[in-house]
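The other protein chains are all here in position, but one chain of the complex has been omitted.
All chains are identified by letter, namely A and B, in their written order; residue positions are counted from 1 within each chain.
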Amino acid sequence: MGNYKSIIYEIKDNIGWVTLNRPEKLNAINDEMLRELDDMFVLAEQDLDVKVLVIKGAGRAFSSGQDLSGVGTDEVLPPSPHSKLSSKAVLEAARRRSRRWEYIFNVCKPTIAQVHGHCLGAGMYLALSCDLTIASEDALFGDPSLRMGILPDFPLLSWLVGVKRASAMLLSGKPLTAKEAERCGLINKAVRNDQLDAEVSRLVKGLSLLHSDALAVAKDSLNVAMEARGVGAAWRYTSDMELLMQRRTIQSDDFDFEEMRDKLGLKDAIQARDNPFKDLDR
Amino acid sequence: MSRSQNVELTKEGRIATIALNRPDKLNAINDALLEELMQAFRRIETMPEIQVVVVKGKGRCFSVGQDLSGVNTSEVMPPDPRTKPYESEIFEMARRRFHRLRSILDFPRFTIAQVHGYCLGIGCELAICCQSIIAAEDAVFGDPSIRMGLAPANPLWTWRVGLKKAKELLLTGQYIDGREAERIGLVMTAVSLKELENKVQLEALSKLQLGTIGGFDMQVTWGQFHQAAFETTGLSAAWRLSSCLHSLSAIQRPGRSFIDRGGFNFYKIREEKGLKAALKERDEPFEPYFPTPRPKTGHSKRRS
Partner (left out) sequence: MPTGFGWWFKTQYQKSQWEAMEYRGREYQQIIYEKLSERIVRITFNRPERRNALNDQMYNEFQAGLHQANDDPQVRVVIIRGAGPCFGSGHELSSPKGEESPPVHPGLNPTLVDYYGFERRRCGKQDDAQQYPKILISQVHGYCLGASEEIAAISDIVIASEDATFGVRGFTRLPFGISNWPGFWPAESNKYWGGQLSPEVRGRQAEEMGTITKAVKKEELEAEVLKWANALAQLPIEVIAIYKEWLYGTMDILGMGTSYRKHYGEHHTLQYVRFRPEEVNLYKEKKDSSLKGFIKKRHESATIQDKGKTHREE
């Protein structure tokens, strides 16, 4: 369905199957993937044939998160603090990013994230914005944003696991295993690798027996618990703080990811980013 | 103490027990039972010596939830859409339902739900409005509202088990047992049926042993402040919103509603084939995907 390059979208038996499709890049999310996801969600929401959406990743991982190559990533990544973009432009981009998660969170059909392998950064936000998240035991959920001086723009995290766990995850950048994620309420279930397909299949088939109307209102009825807690305000506040983060004062010894990447290449830049924290990493 | 028809209120020392008393109907909650339940709570409020309230069900289970027979059930079940109800009636009923349950949640005593067998629908809501739930390992919890086209009306689930688990249970309408309920934090602890009564009594006693700075006075006053904390995190706003959405889902105008577009029509099937058949048709399609745990107490086949 659709002329997509970085995702695959198929409808089968009233279920919309969405596959993030850049396996050679561990499904890193770039601007093109974001555009195609945006497009797909709009179509899926209006399509009466689609009752449930499943999102998964091709290849070895769900998604390694934002594409850090710097090529075709102006939408998915905030600009470097050295950039000369106006504050207004930076704020608008940040607002679009958090509005996107808010939109996905409120899509009026049940959404399931089927997660295996790495599920990091924006990949994790995508998986958590879905109603239900099922993972195989080899999945890893984490967010190294702070290591790069990027604000983790997903306030829903502390709504899901409490502020202590959220803070430990974000400050350390240390990923959680699927079992740990299940225990702390981040995801619904961790299953054996060879059971993941069957588990998700069972869940979506069961859900697709229910009527769309009921599912739409029921989902809203549960999401209002988050709205009443101010998650709407939190999405907005987050984009404001993202701007502040991008306008911070850079000290000479701060880690500069873009500089490292230009000097050493992407892979080594990521390693240089993570090395100081390796005592805490698995 | 007092024996109204559908609810039995007894007391011993400083502990009062409210027992749902329609065992032949698996304590299905109809208008009369609901009213007597609220009366029991109101009576306890006039007894300052009572400090703990245990809520349980007589017979084989805690409660199968709303009485779905349609007889004397206007306060627990939305009306059959074919009778063309007014929207306002449904919204008014939802408002009363919200106020009742909210007043149980902020009841100024320690409340403990003692759960065995089925604990479903509004019965389950009653349990989660208590401060502690102690359950039998094979108790069965769930809210199958969505299978009847109704949105869940109680966001308190997200406070008790978190957003992810609340969605998993309420969007599928599936059932879980006491052990699973303990694992996800829905209940405080799950024990064998034999131990249940004793465990609840111990919990009640421990609530009475208040060797503390402010004694019972403080429990009540701080309890009310605690309710304010619920409010600042949006509970009543969410609850009212959920109630409105529940009402919307119940309004089911013929011609536009999902019932006329191939959705499961509970009222029609109940009318044509009886309540038992309607319940069977409601749940059977989901068994292969979400198998129901069966309680060991009572018949496993018969469910209201």
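Here, a contact is a pair of C-beta atoms (placed from the backbone, for glycine too) under 8 Å apart; a residue touches a chain by one contact, two chains touch by 3 or more.
Please read all numbers here as calculations on a predicted model, not as lab measurements.
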| item | value |
| --- | --- |
| Touching partners, among the displayed chains, of the absent chain | A, B |
| Given B:Trp159, B:Phe264 or B:Phe286, the one touching the chain that is not displayed | B:Trp159 |
| Contact footprint on chain A, counting only the chain that is left out | 146-147, 149, 151-152, 155, 158-159, 161-168, 170-172, 183-185, 229-230, 233-234, 237-238, 241, 244-245, 248-251, 254-255, 276-277, 279-280 |
| Hidden partner interface residues of chain B, rising order | 110, 128, 131-133, 158-163, 182, 185-188, 202, 205-207, 209-219, 221-222, 225-226, 228-235 |
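Here is the rule we go by: only the chains that are shown with their structure count from here on.
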| item | value |
| --- | --- |
| Whole-Å separation of chain centres (CA-atom averages), chain A against chain B | 35 |
| Residue ranges of chain B in contact with chain A within the complex | 145-147, 149-153, 155, 157-159, 161-168, 170-174, 233-235, 237-238, 241-242, 245-246, 248-249, 257-258, 261-264, 285-286, 289-290 |
| Of all residues in chain A, those that touch chain B in their complex | 110, 131-133, 159-160, 185-188, 202-203, 205-207, 209-215, 217-222, 224-230 |
